[in-house]
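Remarks on the structure that follows.
A single protein chain has been omitted; all remaining protein chains appear in their positions.
Letters A, B and C mark the chains as written, and numbering starts fresh at 1 in each.
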Amino acid sequence: GLYFPRKEYSENVYIDQAAGTPLLHIRALRDSHGEVAHFHLCQNLVISRARSHENHWFQIREKNGLLYLSKNLDREDFNMLSVGNWMSLSKVMLYVFLSSHPFQEKECDSATRATVYLSLINATAPACSSLTARQLCFTEMDLSFHIKENKPPGTFHQLQLPSIHHLCQNVSVSYKLLAAEGLPFQYNENTTGVSVTRRLDREERERYELIAKCTVREGFREMQVEVPFLVNVLDEDDSPPFLPNGTNTADAIVEYNRKEGTVLATLTVCDADTTPIYPLESSRKKYTGTIITNDPWINETFRVEHIFHEVHFSPNGSQVRGTLHEYKLVLNKSISVTEHRYFQLDVLVNDTEFPGPERSVMLHFNVSILPVSIQFPNVTYQFTVNRNAGRFAQIGKICIENCMKFYGVNITYKLLSPNVSCYAVGILQGREDKYGSLYVNDSSVLHRPECKEIQYTVQATDRQSRKHAKTLLTIVLEGSLLKNKEGCLDSCAVSKNRAECEECGGLGVLTGRCQWRQGSGKGITTNYSTCTPSIKTCPDGTCDVVESKDLAVCPQDCTSGNIIGGHGKGIGNLGIKSGHGICYCYPRRNCYCEKGDIKEQLCDDVC
Amino acid sequence: AGPSAAPPAEPLGWRAPVDCVRANELCAAEAACSARYRTLRQCLAGRDRNTMLANKECQAALEVLQGSPLYECRCKRGMKKELQCLQIYWSIHLGLAEGEEFYEASPYEPVVSRLSDIFRLASIFSGTDPAGASKSNQCLDAAKACNLNDNCKRLRSGYISTCSRELPAAERCSRRKCHKALRQFFDRVPGEYTYRLLFCSCRDAACAERRRQTIISFRSPLALPFILLSLGFYLFLSPSLARSRAAGARSRLADFHANCRAAPQAPGGCPGDNFQACLGSYAGLIGFDVTPNYVDASPGGTVVSPWCSCKGSGNREEECETFLRDFTANPCLRNAIQAFGNGTDGVPAVKGPSAPATALPPKLERSPALPDAANDSNATYDTSLITTCTSVQ
Amino acid sequence: ARARHKPCALQQLEVSVSELGLGYESDETVLFRYCSGTCDGALRSYDLSLRSMRSSRRIRKEKVRARPCCRPLAYDDDVSFLDTYNRYYTVNELSAKECGCV
Partner (left out) sequence: ARARHKPCALQQLEVSVSELGLGYESDETVLFRYCSGTCDGALRSYDLSLRSMRSSRRIRKEKVRARPCCRPLAYDDDVSFLDTYNRYYTVNELSAKECGCV
């Protein structure tokens, strides 16, 4: 229906202004030809600070929208309207209603409404001679309008100020509208009305920046004032969806990545209309993407995810906003390794609010679900382990072919029946790990001379399909036993210097002795000095599945306790990501990072 | 639990300025008032205000309540039961003002103190005259002053340790905890410390970056045009959210608009020429959904903006840009920040355009006058539209 | 007798974060409060007996302390600061809040 070209209007009202003084000319624009605007004020006047009052002072002409004083505004009226208003400037608020037929009394809450803010100035209207050109030409209100696209032409603003025209008859005020060639706006010198001359197309241009130029002549004096005159074009759903590069088909291949939530393929649909991102759900519901199938398996196994974002088109130099819709074919559940099929999956994209027949576009996904095999790459594995290795020493990793590519496939690794007497090695697997980690489970077995070479069968099993594969694992023990040092602690991390570090072993050591990592760099650095069972795996910023078995193995990666001294904690507040100087830890208690050169005061009390 | 032992009933209509919690207690203790208040709340529940005013019973309730302390009550930032106070305030004013005004009146009491009071206290506490403090880095001096005050130090550490915690990728940073800690800092630490951290003036990039990091450049640019959420459209949110969290954010935003809206007629550009009121309400936004911050670390620049954009705002782009301009191009806010940085309460030399009549906005080029009745050739639908879309980001 | 040291009490010093020697580089300053002084008047029967049994070698090869020490009984709140690389750090139990002979 009819609509206002602005949401808000504002004007000043002065004490002692007489009844009949015109204040403001409000215009309306048509939604369809033949509509006739009827303006109306509802009964109440809202005084700021949410106080309302019967409106005895203002009226609007039903036919042409001229707001005027219907009663003299004397001192008593002014005080009545400013009660309880602590703002330095009193303001009252009126609602102007719009209808395409004459008003019945009760019709105040029609959807179309504009708000008028009237500032009550505690003084009489200034003499015309005292007004600046700016005040004679324009109010403080910015000249910014919005016009709906695809609507009939019409006049949407009058530049001349009714009150000035009424009060300052001997001042000549004339206007011009400065605009580039060919713009759909026209200015009428006689009525000073500005009108839009044809239907606008937002998809062609959504913003017009003109200039309102005013010339004031008083006697021999001539002054000019220019202010911006902006028109925003409001969008409506008048553009159908289309394929940006003509492609409505994509391949969706499922091989190693068979995990729920995996995006298999994406197709994009464009729309020249805007799509507000708020409220999100209603915009999503407006532009649907539905899988067209009656195969329950397909509905169970796939879903379509729709995201959209604003993009800019440049139809002819000016920039207008549009929308790029992305439809992603996503796995709705993990797919078994044994599953394999080939079919075309269709998705119907529907711009539900577009009136025309071309509101929908069909997308096609060529789905190929390939079978994958669970097998070990080579026949046997062999690792050598030093007889002096400590418990939780990490021997190596075992994993089936392409294991790092697998997602959504849960492979578990197990060591089967070694020759009974030398059972020294175990295998572990972190929640997110795709491989098995071999580690020394019982270091005392390594010391037994009869245990030279230990044979295991490793079995990898896919939890979902129960398919499994086996391979042979050989552990060769090497090296001669080192004499065990008395009184060594079980954690390398306790040592504060190289000598202390390398004199003992500890949990996780590979060759019977801890290793000193000499750091470098100033201040707090990731390359801090520390004593570790194995520089290769600790510290490496990850508290892996073997290290997490016992905090004493690698507290540098796994501690969640206090770290005293300059440091930065790792992800999830786990471990020492960076430290100052030397970092050492008392397992299951505090860790410390400090400069190594502060000599311990012997007489620490009396210094 | 019911209100504390009923205070001696003041005569109705007597209105010493009270906060809305107290006003609610006064009204509850007075039979006529509490009945009318209940009626008014039912009147306002979800119905159009004008229909409400047409109803005699609602009109009567409104008349009585306009004379009760509930009508003029307001709240204080950081007061005890602030949220309850705000909910009482909005229970009346949201309905009456229809809640659609772009700029709502502030539910908070007008601020009477001035920046000069802040400067005086700041020099007392820190023993240094803020204006004369080390010329090199005002922001560093502000941090030093804070660390020497137990309350400031504790609450500053509170939000820093909460907001800068290194979390696993899967775990979203605890935005609500961080916001709460930020609110506590700015509500409970006096302006003598918080303003110096927030509005210190800088000569070099290191200082400007420190100023930007004050609220840990809590960077969570939202895909959603949060603008629309923060434009007071909390009504569209789920009712539960609309009531509790929204009351706080809506109030602080209304306060910011009330105290920082450009007032062209005032020399400093601020309503009532009170820079302190503007800075206080700006700081009051921090820790709410509209948490503004400096957009970059340019020493001279004091451009601030909330973490949101107008992308995807559809037909409300104009409103969205108006909202953003209240931060990015607000002479009152800019003058207030610069005044504080210069240690003055007066009007700094207003730099930058104050939109004199003939100054054209930079984008506009001068164009020829529009012929009175120019007819416009209909632009054919430009096929380049199709190729442009593919070159989008 | 001449007073050799003041009794155990809380002292304070304003130092820059860099001066703390923890490895952080920041020009921000903190109030570092520490405990200093003697605990002469705080010996207990426990201390006298422990000293006596250590000298009579009733207690040997053990790390024992037969005198109270002047130490913090409580620590200040955490302190946070921005370092020169614009990273925030928080340090807890840095500064003493209360001292005593323990």
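Operating definition for what follows: a residue touches a chain if its C-beta (ideal position, glycine included) is under 8 Å from a C-beta of that chain, and two chains touch if they have at least 3 such contacts.
Worth saying up front: this structure is predicted, and the values here are computed from it rather than measured.
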Open item on the list: List the neighbours, among the chains on screen, of the chain that has been left out.
Closed with: A, C
Open item on the list: Using the document's definition of touch, tell me which of A:Leu120, A:Leu264 or A:Cys504 contacts the absent chain.
Closed with: A:Cys504
- [ ] Mind listing the chain C residues that contact the chain we can't see here?
- [x] 5, 11, 13, 15, 19-22, 32, 34-38, 44-46, 48-53, 56, 58-59, 62-65, 68-73, 75, 91-96, 102
Open item on the list: Could you pull out which residues of chain A are in touch with the chain that's been left out?
Closed with: 485-489, 492, 494-496, 500-501, 503-504, 531, 564-565, 586, 589-590, 592, 594-595, 598-599, 601, 604-607
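To be clear about the criterion, only the chains that are shown with their structure count from here on.
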Open item on the list: With contacts counted as defined, which of the two, B-C or A-C, has more C-beta pairs across the interface?
Closed with: B-C
Open item on the list: Based only on mean CA positions, could you tell me how far chain A sits from chain B in angstrom?
Closed with: 22
Open item on the list: As a quick test, compute the distance in whole Å between the mean CA positions of chain B and chain C.
Closed with: 46
Task: Euclidean distance of C-alpha centroids - chain A vs chain C, Å - done: 49
Open item on the list: Can you pull out the residues of chain C that are in contact with at least two other chains?
Closed with: none
Open item on the list: Quick check: what residues of chain A touch more than one other chain, meaning two or more?
Closed with: 568
